[in-house]
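The structure follows.
Excluded from the complex is one protein chain; the other protein chains are retained at their positions.
Letters A, B and C mark the chains as written, and numbering starts fresh at 1 in each.
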Amino acid sequence: MVRPSLAVRLGSLELAYPTLMGSGCYGSGAEYAPFADLSKVGAIVLKSVTRAPRLGNAMPRLVHTPAGMLNAIGLQNPGIDWYLERELHKYADRPCKIIGSVAGFSVDDYAFVCERLAARDEIAAVELNVSCPNVDREGATFGCDASLTASVVRAARATTTKPLIVKLSPNVTDITAVAREAEDAGADALGVINTVRGMAIDVERWKPRLANISGGLSGPAIRPIAVLAVYEVAQAVKIPIVGQGGIETVTDALEFFLAGAAAVSIGTANFTDPRIPQRIVEELETYLARRNVASLSEIVGKANVAFSTPHQYEGDEG
Amino acid sequence: MVRPSLAVRLGSLELAYPTLMGSGCYGSGAEYAPFADLSKVGAIVLKSVTRAPRLGNAMPRLVHTPAGMLNAIGLQNPGIDWYLERELHKYADRPCKIIGSVAGFSVDDYAFVCERLAARDEIAAVELNVSCPNVDREGATFGCDASLTASVVRAARATTTKPLIVKLSPNVTDITAVAREAEDAGADALGVINTVRGMAIDVERWKPRLANISGGLSGPAIRPIAVLAVYEVAQAVKIPIVGQGGIETVTDALEFFLAGAAAVSIGTANFTDPRIPQRIVEELETYLARRNVASLSEIVGKANVAFSTPHQYEGDEG
Amino acid sequence: MPEEMATTSHAGVYATRVIERRELAKDVVLLRLDAPGLAEATRPGQYVMAIPPSGEAAATALAIYEAEGKRISLLFFIMGRRTQELSALGSGDCLSMLGPLGNGFDCSGDPRDAAIVAGGVGIASVLLCAQALLRARARVRLFYGARTRELVVDAQRFRDAGCDVIVTTDDGTLGMQGMVTDALALAPEPDMIFACGPTPMLRSVARIAADRRVRAQLALEETFGCGVGACWGCVVALAGDSMQAPNFPGAARGGSDIAYARICREGPVFWAHELRW
Partner (left out) sequence: MPEEMATTSHAGVYATRVIERRELAKDVVLLRLDAPGLAEATRPGQYVMAIPPSGEAAATALAIYEAEGKRISLLFFIMGRRTQELSALGSGDCLSMLGPLGNGFDCSGDPRDAAIVAGGVGIASVLLCAQALLRARARVRLFYGARTRELVVDAQRFRDAGCDVIVTTDDGTLGMQGMVTDALALAPEPDMIFACGPTPMLRSVARIAADRRVRAQLALEETFGCGVGACWGCVVALAGDSMQAPNFPGAARGGSDIAYARICREGPVFWAHELRW
């Protein structure tokens, strides 16, 4: 049979490969160029940028935990002005698409940064990182409130026609409620999920191991949480989903596609081995060919069928 | 120095050791008696019991995931009547305390089961498992709603003076809100945390790997999530906390004590090695002795001090 | 299973030591272990829960493949993290385990002509059973099914012991092409069947046994959590008339027309007629 197609569309964004390199995990790509073939990558999502420059958190910013890691970088970035003037032009010749990521502390912040970023040709799409505290509302996290998320998306939507990916926080009671509001507010795609809040303690020094006390948990530890979130969100919205959280192998990626993700994002796994993204697309081709599937899109959401056994019982977890 | 004291109090419940064996993970203790010394255990929390008998979910009910496992047993149990008539008397001669666990699908269910269970001498305390769907409110999980949780606690409180431990679900936007309501409603202690919702997919058969589709994630993978929950809840309430989620070693247990837990619960780690609970109490004694701490209670919450470094910056995660 | 089989009075935590590690095929490992106490107490069809040396994952259910003198051996396929970790053990390394667990096969009752059916890793559960039957002078035919030639491991061991070995492979690279139950269905009728393998295979065995009115003992394999009866993660539905039987004390708990027994505690071996398929 012919080579299976791995191309995907997220709104008007067309990608040759269904693999995004997660924001904050891949720099601008240059850092990984000696170790990985960037032409085998769907897109690189840049580190989130904010209106004002941000120093980020004190050290330590990282802790390794079982099958994962906690990070509390604190959105260190030079601010949108410096970014546009001195950084972005360097990314123009990457052999893959570049997606900008925007973070903010007010609705206005998001709109401001989004408008400027989206005006640039280097940027193929914009991702909204809504896992930030809202300074106008006692620090409530945007992504933990469906209507706050919607406000951010609407404000961003008004500034650009570029594809908007809204990256949802898993730290909520019902992620599908936030997903639906984001869709209604004009998102072209949803990123599911950002990191899960966590903490580690140094038992010799009796102190948190991160300077910021808490951090975001990523890596294989959160994969089951992420797969379920994708599965549930896929049934709640019609727009495509970028599945992420602990993807390290083609099997892991397939869990997300079968749960309903149109594309996947690979973050922490790059810290394990930068050859992982390329290996995943190669093995994805092999997998699809072996099963006679012509295009990746055919398997998206295919595990969304209720399981049935002779003695199925409508129970619950626990 | 003298041997450090490991005894703890949860309301009026006094335990010689600060280690509970997690509900659903230790049977009634008899199953582990050939492999572990039950006299070195603080208390065994029995499998959750409901008003009516429950068959539980179809198989498969378990999946191993990175540094953890998903379970969807579906609260299989013989119902409170059979339980009281034919089971409970067998547990009377355990060399440790026995805590009953109650699950329900309406506020009335909880009160009904709690009253009957608490009437029995074999039971030293009652734990409320509120991670169940509420049939009266379109299946919303009790533990995911602060006021629903409060109703359950109030109803249970009215039936008994035995110590009530309310086991909180982590699948919420703000666990401290639920914790506060549970405290106000009369809880004597809080269990933090129950399992995190998750899912795994069989990529060869294109089906969920659990018959129930989703399940509860436990084990070291969730430890950072649990430690943060304990840390935050400890600052929100005054009643003692039973920390749990992925405890396998004395270091893990210490993270929870330092975060603010008065006691810990050990669940999935028993499936790794049933000698773990005893090893933890022994090494806890050694640790406290080495640091000249006379009583475990002295270190509870001791990591609740803001970290400070020369360049501390008030940032956020991500 | 008869009630007296259900007691595992010697069960405990044993510290064993690897005396030999052999790779029988790619990703198939045989560990021979010094296991005094455990070895002597083992009956055919029993298993252990092997504690991961790193302490970083759940214990793994593995059949006791051989038990002789103070030694046992484990035969396993590298499937994932835990079997990967166990495969890294070498001579001299320690391995702790819970065991011997489960009720085991009932090899009494003098079957004269026994058929053993093993699919995939199921082969590890039936050697002790074959040996016991042969010692009781039964004729033993082993029906051994695997996906492909390379996965047919240690068949010679059964031949040397005195079994007739009939091999099937899904792809026909060795023995008959097809399912092992096809071979069983075609063969002359035995007077007792012993089987271990994936659930679909056991379902076929049960059907064949029922059709021919031959009694069959099935060793079930599902993902285990605790392996000792504490978590209810490993259940199987009982046939209506087994539900209240005294050898299934926990089983009637469902309170509906279905009852579940724990595979690890009430099994892993069940009579085919005890189960609801």
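Going forward, a residue touches a chain if its C-beta (ideal position, glycine included) is under 8 Å from a C-beta of that chain, and two chains touch if they have at least 3 such contacts.
Predicted model, so just to flag it, every value in this text is computed and none were measured.
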| field | Among A:P18, A:P60 or A:G191, residue touching the chain not depicted | value | A:P60
| task | From the listed residues C:D27, C:E40 or C:E56, report the one that touches the chain absent from this view. | result | C:E56
| query | Touching the left-out chain: which of A:G11, A:G79 or A:G186? | reply | A:G79
| message | So one chain is hidden, and I want to know which residue out of A:T19, A:N71 or A:S101 touches that hidden chain in the complete assembly. | response | A:N71
| query | For chain A, which residues reach the chain that was dropped from this view? | reply | 24-27, 31-32, 34-35, 47, 52-56, 59-64, 66-67, 69, 71, 73, 76-79, 82, 219-220, 248-249, 268, 270-275
| query | In the whole complex, what residues of chain C lie against the chain that is missing from view? | reply | 54, 56, 81, 84, 88
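Simple rule for what comes next: only the chains that are shown with their structure count from here on.
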| Chain occupying the middle, per Cα centroid | B
| field | Inter-centroid spacing, chain C versus chain A (mean Cα positions, whole Å) | value | 44
| Touching two or more other chains - residue numbers and ranges from chain C | 56, 258
| field | Junction residues of chain A - those touching two or more other chains | value | 66, 311, 313
